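What follows is a single structure, and I will ask about it in a moment.
Excluded from the complex is one protein chain; the other protein chains are retained at their positions.
Per-chain numbering from 1; labels A, B, C and D assigned in written order.
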Amino acid sequence: MAHPRHGSMLSFGGGPNDTATAEKPPFQNAPVPTASQSSPGLRVPSNRKTIYDRHLNRSRNAELSRASFAFLFSEMVTYAQRRVTGIQDLERRLNEQGYPLGLRLLDLLFYRTIAGSSSSSSSASALSTSSSTTSSPPNRPLRILPLLHLIHGPLWRLLFNRPADALEHSVSPDTPNEYMITDNDPMVNTYISVPREMSMLNCAAFVAGIIEGVCDGCGFEAKVSAHNQPSEMWPGRTVFLLRFGESVMEREKVLEKAGVK
Amino acid sequence: MVVYSFYIFDRHAECIYKRRWLPRPVSITSKSSRPTSDLSIQNNGGAPAVFGQSARTTDDDAKLIFGTVFSLRNMVRKLGGEDDNFVSYRTNQYKLHYFETPTNIKFVMLTDLKSPSMRPALEQIYINLYVEYVVKNPLSPVEHPGGVGVNNELFEESLEQFVTRVLT
Amino acid sequence: MYVSNCSTSLRAQTNKTRAVYSLIIINKAGGLVYQREFHSGLHKLSTNDYLVLAGTFHGVHAITRSITPRLPLASTTTNPTTASHSTTASLSLTSPSGTTTPTASTPTASNNPNNPAANTPSSSAYSYPIPSVPASGLEFLETDKFRLTCFQTQTGTKFLLFTDPFMANIDVVMKKIYELYADFVMKNPFYQLEMPVRCEAFDRHLGSWLRGRI
Amino acid sequence: MSYYFTILSPTDAPLFNIAFGTSKSGGDGIARFRFPDTAQYMNQFIIHSSLDIVEEAQWMNGNMYLKHIDTYPPAQAYISAFLTPSGARFLLLHQPPQLPSSTSSSGGNTGSSSLLGSSFSASALGGGSSGRASSSSIAANPTAPQTEEAVRQFMNEVYENYVKTVMSPFYRVGLEIKSPVFRARVTAAGRKWL
């Protein structure tokens, strides 16, 4: 779990080149040996192909059967179920399994827009959180809203080939840090029928984990959970509740004042 | 249209008549068909091949057939109601036709898949052959304890003609 | 009173109702795992009755396969591929109901014991009416009031569909049911194999698909 | 021009670092830092001292490539930063060669000599005075647009290889990147762009 730096209040007063400020922790560990590592590294096939020779965009539009995902996911749930007691535990484990995907997809998404920004414009617009269609490299989300748009749009499209269905901010004044992303028919749950006695469970906790990975990765520490909100039309409708941490909300205030959108 | 066999069961579940028609020895026509009685797994590891059956006597067959039609008849009565009648069933190899009289005498005929519904034929056999030559024959016993067959030649010959002339 | 041939009058009466009455699924051990009525038309049975029906049908289905007529092969047919005629006598290894199996330890064929040397003259070899396909059990059953279609998968699961006698393209319906089963039962982590099917998504999709069709 | 490049995890744990010299205009790619023997500690110290600026810039400037963000006059070290969306930070310190003639504005050299630690092997070879202060644009003025563009290209290429590293399911955040292939790729990027 990547804990973003617990940045103390950002000191904006300090000039750009004030050197080491008092509270900066001296670098903690021993200097990293720069000489090349002793272990000869991994064995590679005779064609010397490694993951560094594989172009990141190769599998960009690749497809596999939905069944292969469904069977893997079903086995992941069954495996997790055998090692936990209770629904919360199961959802936590699914969340943990999804979390590492969030970090990776984040980098993959941004890399594709850099690599793609020169070529097809579609990719650039795919990530243009702001309305501008300039093909400049993507902006890292600085505020909660652009982050949510990144998740609701490009991330969902990468995962499920369509954007999420709704994006809302909680209306109640005492939970300003809560936002909701809704998916009427989460792909991961399509084939899953939760037994009545476990009706609270929502296996899309896996996707909640992915979202949490993306939020933490971007520096917006959050807790994300998946909740059933069935409707007549959409029996599988799921609302992903994102609860941002205190430090994030404070930063939001500071950035708001500083006019950062 | 090929008839394979024909059975009559009385209301005591006794098989009172059975007859098999062995069609001309069939040669394995299609070359591609798996060798039906080839045992070994060497050359093609074929899915379980058909092989000589422990020579089941025709009596065993009759018992199995009765068991089958009896169970199916009851199932049909249970689902479709007392006034529903089991007519026929087919597998991917043969068709079994069934006709039961109000007096619980059961007529069963096995044919190939191409044959149409044999219900009318079974009724004919009941009306014109069985009633005429067995029931009305003073010599034949009313009941057929111990499966004493319907062993009068008149019935046999007329059945033979009926099957060979009318049906095939 | 002799019941005349009433099937014709019956046909007129049921003309309009092209209905699927109900579906039963039987696991490969003969246990009832699913039963649902879609359209009234058949008598309602108690759950226990359905259990009994499933078990009985499972046995009957196997028997209907085993009483498939055997057409004796005249021993004179010199069919190259049936070079080795074998009789039960020479079958030392396999039990009558067993299939030919290489010994588990060394599947090599060289010491395949049932390579019949002896070739007794009175060959009881025979073939099925349609040798190209392995014999199946009961697939369709007709009655005056309904028609039962039984689809057995290669894995041994049986789908029994009760419909009105004159419903068309049942194979399309059966294929779709099998697909929905493969999707919403087999891919459901909360379904345990061979156990009763209680998958809400399976019921939902099956219901809406069938309703949409008829 | 000598470079010191490091990757820090979102929690500032060092994941990777490398020192190399420019290969432009006849450079031999060997790092020759001003204070060769203390270069390694010096460079890390300078880098860490600029982390605050990175932290600020991170939330003011949405770009991934933050360009030149800090200078450490005493060592004439210029620091450029690149932020990955998943929180990792690429920091590049570049130091133009010491011009023999010019009294380099090292006035601000705050008695860092007392930090002289064990000698740093790579620079021992260079002996500090590289003599041929090449006049190529990149070497000459580290903050020129061409330099920024060159550093951007370098950062992008490193980022591509970084993403390939983290995509493996066995990579966990904060894990050092020890792959010699990655190191070779960064060296190649350095040779190509810087």
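What we mean here is this: a residue touches a chain if its C-beta (ideal position, glycine included) is under 8 Å from a C-beta of that chain, and two chains touch if they have at least 3 such contacts.
To be clear about the criterion, contacts and distances are computed from a predicted model.
Enquirer: Just to verify: the chain that's not displayed, which of "Trafficking protein particle complex subunit BET3", "Mitochondrial 54S ribosomal protein YmL20", "Mediator of RNA polymerase II transcription subunit 18" or "Ribonuclease P/MRP protein subunit POP5" does UniProt list as its protein name?
Expert: Hidden chain, UniProt protein name: "Trafficking protein particle complex subunit BET3".
Enquirer: Contact with the hidden chain only, please: which chain A residues?
Expert: So the residues of chain A touching the unseen chain are 39, 41-47, 49-51, 54, 59-60, 62-69, 71-76, 78-79, 83, 96-98, 100-101, 104-105, 108, 158-161, 187.
Enquirer: In the full complex, which residues of chain C touch the absent chain?
Expert: The missing chain touches chain C at positions 28-30, 58-59, 62-63, 65-66, 96-102, 104, 107-110, 133-135, 153-157, 175, 178-179, 181-183, 186-187, 193.
Enquirer: Touching the hidden chain in the full complex, which residues of chain D are there? Just list them.
Expert: Spelled out for chain D, the touching residues are 164-165, 167-171, 178-179.
Criterion: only the chains that are shown with their structure count from here on.
Enquirer: What's the distance between the Cα centroids of chain A and chain B, rounded to whole Å?
Expert: Each chain's C-alpha centroid was found; their separation is 69 Å.
Enquirer: For chain B and chain D, let me know how many angstrom lie between their CA-based centres, rounded off.
Expert: 93
Enquirer: Any chance you could list the residues of chain A touching two or more other chains?
Expert: Where chain A is concerned, no single residue meets two or more other chains.
Enquirer: List the residues on chain D that touch chain A in their complex, please.
Expert: For chain D paired with chain A, touching residues are 9-14, 16-19, 40-41, 44-45, 48-49, 51-53, 55-56, 58-60, 62-65, 69-73, 83-87, 121-122, 156, 159-169, 172-174, 176, 178-183, 185.
Enquirer: Help me check something: in the complex, which residues belonging to chain C touch chain A?
Expert: Checking each residue of chain C against chain A gives 183-184, 187-191, 198-202, 204.
Enquirer: What residues of chain A sit close enough to touch chain C in their complex?
Expert: 67, 70-71, 73-75, 77-78, 81, 190-195, 198, 203, 235
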